[in-house]
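Pasting a structure here, questions to come.
For this view, one protein chain was removed and the others were kept in their places.
Coming up: subunit A.
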Amino acid sequence: MSHSQRTKVTNIIIFIALAIGAIAMIAPLLWMLSTSVKEKQDVFALPPVWIPEVFQFSKYKEIWEAGPLLSGIKNSVIVAVSVTVVGTFTSSVAAFAFAKLRFPHKNKLFLLLIASMMIPYPTVMIPQFMMFSKLGWVDTLLPLIVPGLFGNVVMIFFLRQYLLSVPDAIIEAAKIDGSSYFRLYSSITFPLIKPAVAAQLILWFMGIWNDYLAPIIYLNSPETQTLQLVIANFNATYAIQTDYPLIMAASIVALLPVLIIFLIFQKQIIESVAISGVKG
């Protein structure tokens, strides 16, 4: 076999291996989707039925009555949107100051911020809980929202790196012209870093949307729970009745928003993750 023929054969083998792997990766999720439209008896059928004879969409109607799914979505949207919008603003302004303004102890303060990433959430969650409980904020969305409004260290770090590559000359020129510092940020640097901000915002949004530990600590009443808690409770309640189609339908609803965002922005998300990871 010639060299190019050999490469071709290898590529075909690799393609098949990758395809099998891809099927294995997606199969559990497809199983979830398929279960959600099954009749109850098909769920337990052996051998497994992947494509049911009759598609039962009734569970997708039932879930809205079976638990506080709608309020779960609403709560998750409130938390994720308020945190990411305000937090992105505070983060990007801070990143601008760290990258482009001159003031004493700037690098020390930045280092302090970065060093704080070493302190994991589980080590501060107990005092944080007591603090919010003293304020009477337990069982409200505030403990999930308020800390995020002050910004996100990962985002500040990432945007600062990005801003360092923006030439100082543009900013110096605007400074001499007497432009205000906020205008420097809003009309000069922000438009330049918009793609990076967007990618970071989406990643952060997904993180909050999917968060489980903080919500389970703070939220007790069904009407304050976020979507992830609501579906976890669906699982606890309806697994006893073996109503798996119902559980799976609710889980699909919890997955869908993030999945749609991902499919629309997959190029930017994948690039952003790859860059931040490789740079370490």
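FYI, contacts are C-beta pairs under 8 Å (C-beta built on N, C-alpha and C of every residue); 3 or more make two chains touch, one makes a residue touch a chain; residues count from 1.
We take it that contacts and distances are computed from a predicted model.
One chain of this complex is left out of the view, and of "Membrane protein", "Double-cubane-cluster-containing anaerobic reductase", "Cytochrome bo(3) ubiquinol oxidase subunit 3" or "Sugar transporter", the protein name its UniProt record gives is "Sugar transporter".
Among A:63, A:79, A:141 or A:231, only A:231 touches the chain that is left out of the view. Residues of subunit A that touch the chain left out of the display are 10-11, 14-15, 17-19, 21-22, 25-29, 31-32, 35, 43-44, 46-48, 90-91, 93-94, 96-98, 101-104, 106, 109, 112-113, 116, 118-131, 133, 147, 149-151, 153, 156, 175, 178, 181-182, 185, 206, 209-210, 212-213, 216-217, 228-229, 231-232, 234-236, 239, 244, 247-248, 251-252, 254-255, 258-259, 262-263, 266, 269-270, 273-275, 277-278, 280.
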